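One protein chain omitted, others in place.
Moving on, here comes chain A:
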Amino acid sequence: MVFIDDLCIGVTALANETTQGRGFRRARVITLHSRRLIHVPLRIPDFVNNIIQVGGSFNCEMSSRSRLTKMTESSANKLLNGDACNRTINEKKSSKNGFVKSHCLFQQPHKYRRTVEKNQNVTPSSSLYKKPFVESFEETPLLVAVLTYMGYGILTIFGYLRDFLRHWNIEKCHVAQEREEQKDFVPLYQDFENFYTRNLYMRIRDNWNRPICSVPGAKIDLVDRVSHNYNWTFEHTGKVVKDVINLGSYNYLGFAENTGACVDASIEVTQKYGVGVGSTRCEMGNMDIHEELEQLVARFLGVESAMTFGMGFATNSMNIPVLTGKGCLILSDELNHASLVLGVRLSGSTIRVFKHNNMQSLEKMLRDAIVHGQPRTHRPWKKILIVVEGIYSMEGSIVRLPEIIALKKRYKAYLYLDEAHSIGALGPNGRGVVDYFDLDSKDVDIMMGTFTKSFGASGGYIGGKKELIDYLRHHSHSALYATSMPPPVVQQIITSMKIIMGEDGTTLGADRIRQLSENTTYFRRKLHDMGFIIYGNDHSPVVPMMLYMPAKIGAFGREMLKRNIGTVVVGFPATPIIESRARFCLSALHTREMLDTALQAISEVGELLQLKYSRHQQPHPSLEWTSEDSQLQD
């Protein structure tokens, strides 16, 4: 499972977590109660089977005259400017109390006439989307859901039985416990909360934390492990499982390699600068290569200025508290990453969660926020920040950026876009989700991303206006207290970014982007035709495949490893309890043969484990596509 309770976050913050209606401060240790850094702990899935043809349903014409005439004159002037947020917006808006519901940009679908048929290839020119946006989250079959709950029920019963045996010392207890003398003290270990870890996770733990002993490229070597006491302890047999096809590493453009231009440059830089930096950015840790990197990142993204940090998680969690505080409102997507959730909780702003990628929900919240203001005092919010991600790695869905930008401009909110998975992986030039939708990067106020996934390095960046980045340089916790990025990592990013931009003189970057796009289309198409339930957008290189039942999580991981393919399986708490999945991350280094081998094995395992749950009858509609069909052909 993608666990975060191993993170030693001993942060105690005066979290002014004002929930709606209550405004008192209380100090709380952030993560002890809220171990799962997700907004919604458990929910019954209610995905509807919607292949969304957005081109037709959201017929919003931002620049058309007819839309403008419906607004009052005061807001019409400000509508399309996207100026810096002024604090007077709410006074103007609150006078329109009676008109709250009638000027929504994105109405409920049933109020719209669908003028376009549900054909995937039609793109009306007057819509916000220039190419079709197809996402599907097929509904869980009822029988499968019932059986999954039954499976979890049986595991829970046996979990209680084992806990009973452990408690009465009939069975040896491997879990951490206090010493005998300390049993009467306040408990140090929360026994019941770790029920899931002890009784469910431990049984199939051999699918995670597998030690790797080679570079995490397209093929990988794993250390052979064996356990004699049902996964409580592991021993290395001394053998190495060689050439396992790697479908789990975030290696979208294939820069995780140990030969090539990036590595040679990194070696040179290590010989010049050493490996450690020995100080923070603010003190003595600001090297010339850091400055060069930041200018390069700013040029890559198309923003005025950028700043880089040593750790991607820390970029989110340490910088959001700097940007907002008490009296601000953060509208955060339901399925945001733990780093974003931690950052918004640490900031102390009011947090409201909107449904995943659902623009009606977001718009309603924006309107309510502007009309009603802060909870008890009804004062206007100091600022409203919308926090979304580019690609959501557990769902494989892509954010609806054009609509969010339209909403942001209309309601004068700020946008924080976390492009951890989408930078380098989406878009014809690899510049991320902004490039994919062909939008202006100046519309996104704060562009954040990480270098871990597509650049083969580590660390994160934030890009935006010059004033914002200058402010961050002096106020960010990460800049003040965390050591800066090590020089070899910096050089790796510089070299790989130059390759992607094409500035090193070769077409390697463009080739890799094209290869990734082709691999994505091919892989997704094939899996869909085989009958698996795949979530997410058709163009996202993250492919979650549903498993549902707890035993199949373990069985899938092990069977795939037997066939020499390394996959990542994910269950609770990273996903809802019955929606466990296997997540494939495609790479530009995967050749067609490797993908075919992998698909063959997946199909075999799918037959063996009965994973082909999908209930659509016919194969994918556009059957005339060739295997070279990619989004890059202009």
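In this section, a residue touches a chain if its C-beta (ideal position, glycine included) is under 8 Å from a C-beta of that chain, and two chains touch if they have at least 3 such contacts; residues count from 1.
The rule is simple: contacts and distances are computed from a predicted model.
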item	value
"Geranylgeranyl transferase type-1 subunit beta", "5-hydroxyisourate hydrolase", "Sorting nexin-3" or "Serine palmitoyltransferase small subunit A" - which is the UniProt name of the missing chain	"Serine palmitoyltransferase small subunit A"
Option from A:Gln190, A:Gln271 or A:Gln610 whose C-beta touches the chain left out	A:Gln610
Touch with the omitted chain, as defined above, among A:Arg203, A:His372 or A:His477	A:Arg203
From A:Ala314, A:Val341, A:Leu516 or A:Ala555, residue that would touch the chain that is not displayed	A:Ala555
Residues in chain A touching the chain absent from view	147, 150-152, 154-155, 158, 161, 200, 203-204, 230, 549-552, 554-555, 608-610
